[in-house]
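Complex shown without one protein chain; remaining protein chains in place.
This part shows chain A:
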Amino acid sequence: MPATPSHVPEPSRTDPALIRNFCIIAHIDHGKSTLADRMLQLTGVVEQRAMRAQYLDRMDIERERGITIKSQAVRLPWAPTEGPDQGSTHILNMIDTPGHVDFTYEVSRSLAACEGTVLLVDAAQGIEAQTLANLYLAMENDLTIIPVLNKIDLPAAQPEKFSEELANLIGCDPSDVLKVSAKTGMGVEALLDKVVAEVPAPVGVKDAPARAMIFDSVYDSYRGVVTYVRVVDGQLNKRERIRMMSTGATHELLEIGTNSPEMLPADGLGVGEVGYLITGVKDVRQSKVGDTITSLSKGAEVPLGGYKDPKPMVFSGLYPLDGSDYPLLRDALDKLQLNDAALVYEPETSAALGFGFRVGFLGLLHLDVIRERLEREFNLDLIATAPNVVYRVNMEDGTEHQVTNPSEFPEGKIDEVYEPVVRATILAPSEFIGAIMELCQSRRGVLLGMDYLSEDRVEIRYTLPLAEIVFDFFDQLKSKTRGYASLDYEPTGEQSAHLVKVDILLHGDKVDAFSAITHRDQAYAYGVRLVAKLKELIPRQAFEVPVQAAIGSRVIARETIRAIRKDVLAKCYGGDISRKRKLLEKQKEGKKRMKMVGSVEVPQEAFIAVLSSDDSGGGKAKK
């Protein structure tokens, strides 16, 4: 292990020519965090004994699920062990990128902060769809790509096959693909050398007004919002006042510095440097990813390009199982929002579920992560309604409605309904082409194209309605391909479709929570399935209860829950009385968990069973 390099340049006084900004693009489980750990050790920024696995992943959920949600940046000093730069200490800024499809925008901003990327692929599995998507993003950003196969120490590794695949994808020679084992550390030094040799140094105008791009923004309960930036032009200095160019808000720089990997204050950050700043704001929405920061006095006029407001794509109603937890849920969402600019929510009332929130998410993983954090960190029991997308409904009278909740689907004469569509990329062994196409076809997909990545692996591209993949598409895909397929998607706009709202009526009363928007051709099947399920789940009542599915006033499916005729125990003698009283107390508790829908008692379990995406999986973190 090499000693920590001497003469390490200090932040704000680092020659841009010595800086290399890079990120690592990898699929979950392909070893990105382990590689990052190894780099921390090799460069000496983390002492051996302080090392813990996946050092950079801070949240428990990240560590458990092995996914990175929030990116970080670490300043690593590295003097190449060979080549023309041998012995000269460089500054490597490793920017960790989120690994999931829902966070494409964050990924794109992380990439925009870099000049190069390490494309890390498991030598036993080959490239996966999300990695490919991020690779394309990196290529669009003109990043230098350093292809790397990881886990070559595994018996199942096929370095030749996958070197070939990577070479085909990025247009290099298979021999250019580095082979490493992040676990053992083999090849990691050579990789660091290659980063210095191949990733271009940042180029910026030193004397221009400061312009820095925010690529991440994290709420810390002790320090407030910590904003991660890449300085493009000029310099940011401590204690100066800065301006957010998208909002015009001004703040004082309470602290500026770099991470190695803990926060280390500095005098400032110069051209090409990557670091953090703290302004005392308490909410990440005041420090948005993609925004440009400049100095308040003599600041820049033109922001850096590429800023977008995060836009929720998937909505779900979140309701506390116990209605009295509503204030807790509100506080919990407020807290999570401090750290998640993409999380939006507003209060919602459901006749069936009581008070809750309609919450917008970037995608399914985002939804899952938020729900799990609410349940785990805030100890809430929640009912999450089936996820849905945003529809745009044009009425014949010329009015337009945005529908984020099926129960708000407008009545009356509808001219046209638009739904969001995505471009989905699926990578899988070629033997599953048929099954995948069948699945996509059944979800109203339109084939865009198909390419062989290697002899037996294909990339299939489809346009799919987002609504068709938010529920159980990924699980279906996995099961039809024995787990081999990987999926990525990106929103590409909207399309007009024959969509209808299916309502469920219990004893004639509409149950808002069960309303769904489906394609006309699928409405009948949906209605039949749901009324059958409800008939099974709702106990018999004192009167007959019709369960109907209807489109507008037209009933498309009907079942009847017969009235209960007998609810009495025949015997009640001396030895039965205690037992009977205790049973009654238990039943009273059970009754509290019933929700009244009109005059019908519906057990909470029925709502959960029908609504929750639990049994249909949604986009679990298996992705």
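One rule holds for everything that comes next: contacts are C-beta pairs under 8 Å (C-beta built on N, C-alpha and C of every residue); 3 or more make two chains touch, one makes a residue touch a chain; residues count from 1.
One rule holds for everything that comes next: contacts and distances are computed from a predicted model.
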Protein name, per the UniProt record, of whichever chain is missing from view ("Cell division ATP-binding protein FtsE", "DNA polymerase Y family protein", "Aspartate carbamoyltransferase" or "Heme chaperone HemW"): "Heme chaperone HemW"
Out of A:A17, A:V203, A:L296 or A:C572, point to the residue that touches the absent chain in the complete complex. A:C572
Contacts from chain A to the absent chain lie at residues 542-543, 562, 564-582, 584, 587-588, 591
